[in-house]
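One chain of protein is taken out of this complex; the other chains stay put.
Letters A, B and C name the chains as they come in the text, with residue numbers starting at 1 for each one.
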Amino acid sequence: MSDDKRVCLAYSGGLDTSVILRYLINEGYTVVAYLGNVGQDEDWAAVEKKALALGAERMVIDDLQQEFLEELVFRGIQCNAIYEDRYLLGTSLARPVLARALVRTAQKYNCKILSHGCTGKGNEYVLAKTMALGAELLAGSSTGKDQAAGEGHHSCEDRSHKANNDDLPGSAFTPVSEGSRDPHGARKFLNTIKCQVRFELAWRALDPTVSIIAPWRMPKFFNRFQGRQDLLKFAAENNIPVSSSPKSPWSLDANLAHTSAESGILEKPEMVAPKDVWTKSVDPLDAPDVPTKFSVTFKAGIPVKLDVEGGETYTNSVELFKKLNEIAGANGVGRVDIVESRFIGLKSRGCYDAPAHTVLRLAHVDLEGMTVDSKVRAIMSWIGNEWSQCLYNGMYFSPERELLENSIIYSQKHVNGTVNMMVYKGAAHVLSRSAPDSNLYSEEQASMDTLEGFSPEDTSGFIAIQAIRLEKYGAAKIQHGEPLV
Amino acid sequence: MSDDKRVCLAYSGGLDTSVILRYLINEGYTVVAYLGNVGQDEDWAAVEKKALALGAERMVIDDLQQEFLEELVFRGIQCNAIYEDRYLLGTSLARPVLARALVRTAQKYNCKILSHGCTGKGNEYVLAKTMALGAELLAGSSTGKDQAAGEGHHSCEDRSHKANNDDLPGSAFTPVSEGSRDPHGARKFLNTIKCQVRFELAWRALDPTVSIIAPWRMPKFFNRFQGRQDLLKFAAENNIPVSSSPKSPWSLDANLAHTSAESGILEKPEMVAPKDVWTKSVDPLDAPDVPTKFSVTFKAGIPVKLDVEGGETYTNSVELFKKLNEIAGANGVGRVDIVESRFIGLKSRGCYDAPAHTVLRLAHVDLEGMTVDSKVRAIMSWIGNEWSQCLYNGMYFSPERELLENSIIYSQKHVNGTVNMMVYKGAAHVLSRSAPDSNLYSEEQASMDTLEGFSPEDTSGFIAIQAIRLEKYGAAKIQHGEPLV
Amino acid sequence: MSDDKRVCLAYSGGLDTSVILRYLINEGYTVVAYLGNVGQDEDWAAVEKKALALGAERMVIDDLQQEFLEELVFRGIQCNAIYEDRYLLGTSLARPVLARALVRTAQKYNCKILSHGCTGKGNEYVLAKTMALGAELLAGSSTGKDQAAGEGHHSCEDRSHKANNDDLPGSAFTPVSEGSRDPHGARKFLNTIKCQVRFELAWRALDPTVSIIAPWRMPKFFNRFQGRQDLLKFAAENNIPVSSSPKSPWSLDANLAHTSAESGILEKPEMVAPKDVWTKSVDPLDAPDVPTKFSVTFKAGIPVKLDVEGGETYTNSVELFKKLNEIAGANGVGRVDIVESRFIGLKSRGCYDAPAHTVLRLAHVDLEGMTVDSKVRAIMSWIGNEWSQCLYNGMYFSPERELLENSIIYSQKHVNGTVNMMVYKGAAHVLSRSAPDSNLYSEEQASMDTLEGFSPEDTSGFIAIQAIRLEKYGAAKIQHGEPLV
Partner (left out) sequence: MSDDKRVCLAYSGGLDTSVILRYLINEGYTVVAYLGNVGQDEDWAAVEKKALALGAERMVIDDLQQEFLEELVFRGIQCNAIYEDRYLLGTSLARPVLARALVRTAQKYNCKILSHGCTGKGNEYVLAKTMALGAELLAGSSTGKDQAAGEGHHSCEDRSHKANNDDLPGSAFTPVSEGSRDPHGARKFLNTIKCQVRFELAWRALDPTVSIIAPWRMPKFFNRFQGRQDLLKFAAENNIPVSSSPKSPWSLDANLAHTSAESGILEKPEMVAPKDVWTKSVDPLDAPDVPTKFSVTFKAGIPVKLDVEGGETYTNSVELFKKLNEIAGANGVGRVDIVESRFIGLKSRGCYDAPAHTVLRLAHVDLEGMTVDSKVRAIMSWIGNEWSQCLYNGMYFSPERELLENSIIYSQKHVNGTVNMMVYKGAAHVLSRSAPDSNLYSEEQASMDTLEGFSPEDTSGFIAIQAIRLEKYGAAKIQHGEPLV
């Protein structure tokens, strides 16, 4: 089969992507189904079995957890990344890893087309119709929560198409290759590519030769499937197994770093989020009555060791992070409920729980207090903000992110040390820290008893010179009739 | 008596400033003792009684709490001020108010000299000897903790002198007026002014004609009082009542916004801070087993109403803040234990507890999510950082702070609304919020069902244009042999 | 006639907008033609006569020069606005004034539709077809240059439509009101609004109820007029007078602040721009052999007086600016030839000449050296950059621009004084300056002979404290085997 009918489909096993998988096959495409494991809960074998049953040429399931942590999450920790003072960017951090893995898979299996199929959300546009469809669960899975998370995560979160107009020749699914566009003929462009921000921006940078089929943006598709009933009808006709679980009243995205919940009933920011919105952490009120203590050791700003009080030690990145999710989650740590500014200019509410990520960021900020020069810290605070914006806005594969990251890594050379912490009923606390390699903190100097080359008079000189500007300011205020006292 | 022998002394009632008060009188000065109430615990009547007993012309005690909150703390909340991601600037915020009040008092009572007398700390230089003296408590006060706080707060925290050299004519305490300095005669300057950064910088701007006597920097004084015993001997000789309470093994500064503890045994950052370091908040482990809920209402970014679950409402700034300190403190909220970068380039460790301040900052950040445009927020994040740096570095009375503040106030015009919160065992949680005046958050738009003037295709165009740069980046990477996939 | 058939058309008198004017009338619209005077050369009477002859209900010509200078250009000068270190933003500054005037005119004459009709350029998308049409000149005008400038300026530079699809009922020119859009029916959106960035962004903020007809984006229109011949044929059939002047081999935009040239043969950045690209300044080689001297006086950062050596004085903003354009232009001052980054991510080359603007910015920067505190200047440098980005990106009517502008005005309170300058053969030179109101520069202090309150020792203390960090840095370098020497 020629490459131009081979599609790599982001497949979750849910109703939407199952319908699309089958629909694509019905339209004559060969489908390589792809699912990336970034730490979500999933019955991987069930997904594979279902994809093959529906006619996929193959089901590719990658373990991207280490890549996700080491290249993205830990980079965010190194620069104390945070968006609008609250959000640790859990979803934004997973997107580049998934986008790259999809392109990698497409290239490996000679697919020149990428497809994805479920409800966009987050920074991505959400077709009202597909919202109504909700997050259909994988048939045979046991819990609604996990399944919804699985549905929500990545195979679904991008939705674009590149269809010809109805009155143009060819199948509605024939992607228009980029090269063939004619900017002089505007009509052609009326059916041009539609896709979601983060995935699409990443794909553009990663491989602009790849075309995209996003059925939920194609009139032929979305006019046929106008509601959940249409999908169920198609499923029945095509032997697609359907779960009987009710859909969640909000949309979920889960990975190792966090679970996000948004949309649906959460769209009333004046309403308290329901208890079961939170999947990675227990309610602080339900957390144990005794705190859990542990220490995190960093090397060059990267967490390399977790010592839990009592004796266990974790050094593998994925194990360390999972253990911290477990510990911090069990103590109700890592929840934020915020209204944030989307890239596209709207505000929306999100409930995120990110136990391990929250703890590691706090530990890292603390350790920087011991190991990073104040001016370097001030510069890196700005750099970290820019990096966070890049990630949030889907600009990971960009020259500015590369530039910023070069600085981030450089700034972390001496961020070595250990932070001792405690988690308890919803809060993480830094108890103490040590950084033996750094000469920046000095107990002796802190006490000022022994600071060589520094005298009481020096303070005077320092003040006298700093004050020159201020005295002029005060004098001008008097001159202008606005004395400061 | 001529003005040039009238001193306005920052007086705390502790051993150090009591000795200085008496010493100044012995040297022929008339002393106006001053103590500003920025919310510290203090036996005000006892301080006044003692000052007058020691010979002060008068004891001036000002209630600066409202000024402190409304001009400083609430401005910090408006710009989400924070230093190095952790410290809410409690001490830095109080300094300008105290510095200004001292100058105001000096002007009112015709004092051309300011004096202060106890152990510098925080950003300020600490003479080793005076450290050894510790924080002597006010005789007759009841609790060591409160007294230490009182001692630590402001009358003590700045220490400067402007003495002539021993071999120059005149009393060692004769201040050299600024105008009379002779830059050609360097010898004179060998005993020039020594003072603490924040107070001194403020005074320079506020009234450069005021001279300063800081005994702990004057050889004649500090050579005489080389240890606590010398002070006690002088106290005994001069009928200065002395407390029998032991001194605290760290130094304390307390005001309405926070209590800070540092120095002494805290200078080992690898040691966990002792439990009694924290004075405004209970240990989270000792906090109540049920959370406390309340809501904070803001107008133009200023907290104007506190509604506590159950019915009480507070609208007066001081009452509101005190109540929040009580509620949040009782639930163990507001502690940070950090190593921070001092203005002068050293690192030091501080333990701060700031219950109300922590809660209000969180509430304000949350409300901005509903009410402030994303680009404005990004700009104000930078402005807030600059403002925080200004305050930390003692640059309150500066043209840059005035400029920044003008922006801060402007940015808050529409930050109106209410945030519902809960405090529980060491953590503050935002539960929900509403901002009826703002059109930035729209439930309808968040769901994307009804966004007028916005189509699915728009996303495509947005992506296509954003991607132009990224595609060039990806293409250049391939060209340079560094493909992104 | 009902409002929904009344169009306010940005009309330049050129071929394109004349065809559109007539076309609209043929389609049943009533047209109010609008032309804003931002200082371009134009035969205003001829434009009016032509518009009325073609059937416009009325021709509105506004003098926007003062508004343009005082609200936009002078604000740019106050913040030393510059884009990518070189471009003074001449075109970007005119856009908001023109966009607002168009909306004002539409509102005044009950037009609910705005239309524009000629070749976009600059930051705006250029349809290949319309590029081929070039800049058609106003019939009967005398010089190609001025006419091209007229054509290029604003009536042409935005192009959008909001047409129904061909298979939908109604005229192809019936604008779809925003409210009636159905996001569920993607087909409808295939012919949705298309418009140029700066104008369109402004209009959206100014009056979102206004609809837009941009013929060059409407298939029915651009399919009919596929080349210049089609336009000329329509002109002949409709009695539209056509100039016989050849079109310029680049596109021009002119206003009081600058003339910009780009596109066409300028798209080869390795080719030197032809001499006649420059219209506001003579070639430096052709400039007079003697310099011209003058002085500019600022009040609050705004130029309020121009004294030309020899005696003339100008205080009216428009007269002052025009005189400076004349003087500086005659001396070859104000040219830049650059490759810049467009908002949409592409690079393009522009040749700008801005004689008066260049001189005033230089004068203002110089005067700030005398009158603005160093920290304020550093902050304002950042603010000015942000403001420049806002303007360049068409974000004038935005909350961030309003916030930034509030700071700009505040920062200029004391920027009062006079700068003496000389222009000569392509360069402007500051010769000297004075700012009597400011206490920041002091001849006495500059010489350091008399700085009160400042001693040689103070420098030592200042250095000693500043060096604390640096010594730690040097020591760590040695520790890590990378000594600095």
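Quick note on the criterion: a residue touches a chain if its C-beta (ideal position, glycine included) is under 8 Å from a C-beta of that chain, and two chains touch if they have at least 3 such contacts.
Just so it is clear, the structure is predicted and the values come from calculations on it, not from any experiment.
When you scan C:A46, C:L72, C:L201 or C:I240 for touch with the missing chain, the hit is C:L201. Contact with the chain that does not appear here is found for just one residue of B:Y29, B:F68 or B:F222, B:F222.
Residues of chain B that touch the chain left out of the display are 127-129, 183-184, 186-187, 190-191, 217, 219, 222, 373-375, 414, 438-440, 451, 453-455, 457-469, 471-473, 475-476, 479. Residues of chain C in contact with the chain left out of this view: 80, 84-86, 100, 103-104, 107, 124-128, 131, 160, 192-197, 200-201, 204-208, 217, 263, 267-273, 284-285, 291, 335-342, 344-349, 365-366, 369-370, 373-374, 377-378, 381-382, 385, 389, 394-395, 397-399, 420, 424-427, 429-434, 440-443, 445-451, 456-460, 462-464, 466-467, 469-471, 473-475, 484-485. Residues of chain A in touch with the missing chain: 178-179, 181, 183, 186, 189-190, 192-193, 204, 208, 344-346, 373, 375-376, 379-380, 382, 386, 395, 398-400, 403-404, 406-407, 410-411, 448-449, 451-458, 465-469, 472.
Convention: only the chains that are shown with their structure count from here on.
Centroid to centroid, with C-alpha atoms defining each point, chain B and chain C lie 46 Å apart. Here the spacing of chain A and chain C, counted between their Cα centres, is 39 Å. Annotation for chain C: residues 183, 186, 190, 373, 375, 451, 453-455, 457-458, 465-469, 472 touch two or more other chains.
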